[in-house]
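All protein chains of the complex are present and in place, except for one that has been dropped.
Naming follows writing order (A and B), and every chain is counted from residue 1.
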Amino acid sequence: MRKDRAFKIILLLLGLLIIILLSGIFLSLVFSSIPSIKEFGINFLFSKTWSPVNNKFGALPFIIGTLLTATLSLLISIPFSLSISIFLSEILKNKFISKIFQTFVELIAGIPSVIVGLWGLFILAPVIRNIQTKIGVQPIGVGIFTASIILSIMIIPYSASIGKEVISMVPNEVKEGAISLGATEFETLKIVTLPFSFKGIFAGFLLSFGRAFGETMAVTMVIGNANRVPVSIFSPGQTMASLIANEFTEATTKLYTSSLIQIGLILFVISMLINILGRLIIRRFTF
Amino acid sequence: MKKFLLSLILLGLIFSLFTFYGCKSGEEKKVELLGAGATFPQPLYNKWFDIYYTKTGSKVKVNYQGIGSGGGIQQLMERVVDFGATDAFMSDEELKNALAEIIHIPTALGAVVITYNLPENPKLKFSGELIADIFMGKITKWNDSRIKELNPDINLPDLDITVAHRSDGSGTTYVFSDYLTKVSITWKNEMGTGKSLDWKVGLGGKGNAGVAGIVQQTVGAIGYVELIYSEQNNMQYGLIKNKKGNFIEPNLNSISKAASVAIPKDTRVSIVNTDNPEGYPISSFTWIIVYKEQNYGGRDIDRAKALVKLLKWINSEAQDYNEQLLYAKIPDNVKKINEENINSITFSGKPIE
Partner (left out) sequence: MKKDNIKKRVFNDKLYRTFVSLFSFLSIIPLFLIVYFVLIRGIKYINLKFIFSMPKPMGEVGGGIFNAIIGSFIIVGISALISIPIGILVGVFLSEYKEKKYVEIIKILVDTLQGIPSIVIGIIAYLWIVKPLRHFSALSGSIALSFIMLPLVIKATEEILNLIPVEIKEAAYALGAPYHRIVLKILLPSASVGILTGILIGISRIMGETAPLLFTAFGNQFLNLNILKPMSTIPYLIYVYATSPYIEWHNQAFAASTILIIIVLSINLFGRFVEKKWKM
């Protein structure tokens, strides 16, 4: 029985390891951010200047860049991911085909980010450039808009699969009730299924927003890497993640490194909040 | 399950063998040196270290990663590399912040060229003020009268200018902005000199390669890169008006001319905006930076020896490869200073060999 005790202790310790790991990550980020927090305080979030020359750092352009790309990509992805959720759970009755279709959708999420970026840079950007020439915008091809399209492709599978799960969880009796009252499938969806699964679908959107928020490589390759507040959706920009990818290895002063780590801290905290909130909603939904 | 576990263990064994092999080969005097920094001389360094690997009988691998001069300085200060590389010499303040004395060794001379992507690929002429205004976003069209003024015979298109600049801390940016600061008051006041700048317009690319990549893909784009990057990719670049009023083509001759100045003992010198009538105005040395005292962070004497040997090779034979990649050789007076500096490198206070 001594072995049993040892085994249980090992299990418990490994469980604790997760807690230690996460608090370790959080504390490391906080400690390394202290110089920048001390220097800039809350202004860090609202200052537009990111100037390694003058050792002045503000995160506003990147916060805006991140929010803009993540929101835009979410908006683009909603009609698609919602359609897939409904298609898989309500329309496609053939299980086999449905499984195959779902595998395709999930494979999109399996393509490495850097390959999506490569595709975005060499295939999508020239297309965007043509469109920009036609509508009279400076034809740079890369920028916020291109990044948002790339991101929306990457996040569709997430909200789609969560949406499918929650829609399939709507009890059949309820739906059948509506149909027996003479409602069409569309009306059943509108009146019964969607309101019933709304929270879960919302959580799916939230989680895929979080995904778009922290995505790095594909975005870095197509966003244009300009450390300014974007003035239009075709402007080049920078997200918090792409900024770190670009500048982390060469930050020459302590304050510079610390500012970059503070941006990492903001990313960490926000994605953590989004994740916890999303999972809580889904968990409550499933119980 | 058993099979599964077995295969896992097997996998583990294979990998640990790899590691073991790796360590063991270390003991056989095979050395791997790690350098990081400037992308300005990267094509040259890649070539050198490829040759050096063969030359040493596959004994010395020099892994060089182009992460930008800012990165080269930073990673040397963090002591995670054996040498850094930069084309912006370290400032007095940076040297003061370093944990120990750092020496600069110039390895080659290069030129920052103004490269662009225009239909029909015309050869354009630029002046310093014009470049400054373009890169500050004050001139936004290719057919702007100020560009026409210098290039009256060329049919310039009605096209937006897309500026391409560096997104990483860069010695190329430093050299470029150092030059513009010297020739344009507006640039001096609004942009200044530095490895990273507060750009008002344009797209950022990582490394010289990243900037060249943007220019190559975007019609109407203009950027600044080391000569070899535009040359290797058949990209057009402009002539630049120097201090004496001549429009100069960047080439080995005009770069070397710019370097004919007095060189201080620590070799930290800027050669932009040269007085030489034939000199190309945006030329620069590029440096390798190392700690003078090599016994740090658990390094052994073999590493230090390998590094010193490499530096000596760079300062002599390696120079013969410079010109095929369009970098000018180090002038003899600088070679001499380098020799003294390399010989001053110590391990635990004693000179190496």
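Quick note on the criterion: contacts are C-beta pairs under 8 Å (C-beta built on N, C-alpha and C of every residue); 3 or more make two chains touch, one makes a residue touch a chain.
In this text, all values refer to a predicted model and were calculated from it rather than measured experimentally.
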Of A:128, A:226 or A:267, the one touching the omitted chain in the full complex = A:267
Please pick, from B:85, B:147 or B:235, the residue that touches the omitted chain in the full complex.
-> B:235
Which residue, A:45, A:107 or A:181, contacts the hidden chain when the whole complex is considered?
-> A:107
Considering the whole complex rather than only what is displayed, give the residues of subunit A touching the chain that is not shown.
-> 1, 3-4, 6-8, 10-12, 14-15, 17-19, 21-22, 25, 28-29, 32, 79-81, 83-84, 86-88, 91, 101, 103-105, 107-108, 110-119, 121-123, 153, 156, 160, 184-187, 189, 207, 210-211, 213-217, 221, 241, 244-245, 248-249, 260-261, 264, 267-268, 271-272, 274-276, 279-280
In terms of residues, what is the contact footprint of the unshown chain on subunit B?
-> 1, 4, 8, 11-12, 14-15, 18-19, 21-23, 25-26, 32, 34, 36, 42-43, 46-47, 49-50, 53, 61, 63-65, 78-81, 205-207, 209-210, 212-213, 215-216, 228-229, 232-233, 235, 297-298, 325
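The criterion applied here is as follows: only the chains that are shown with their structure count from here on.
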Let me have the rounded angstrom distance from the C-alpha centre of subunit A over to the C-alpha centre of subunit B, please.
-> 36
Touching subunit A in the complex, subunit B uses residues 36, 67-75, 77, 94, 160, 162, 167-169, 192-200, 202-206, 217-221
Counting only contacts in the complex, subunit A reaches subunit B at residues 49-54, 125-126, 129, 138-142, 224-228, 236, 238, 246-247, 249-252, 257
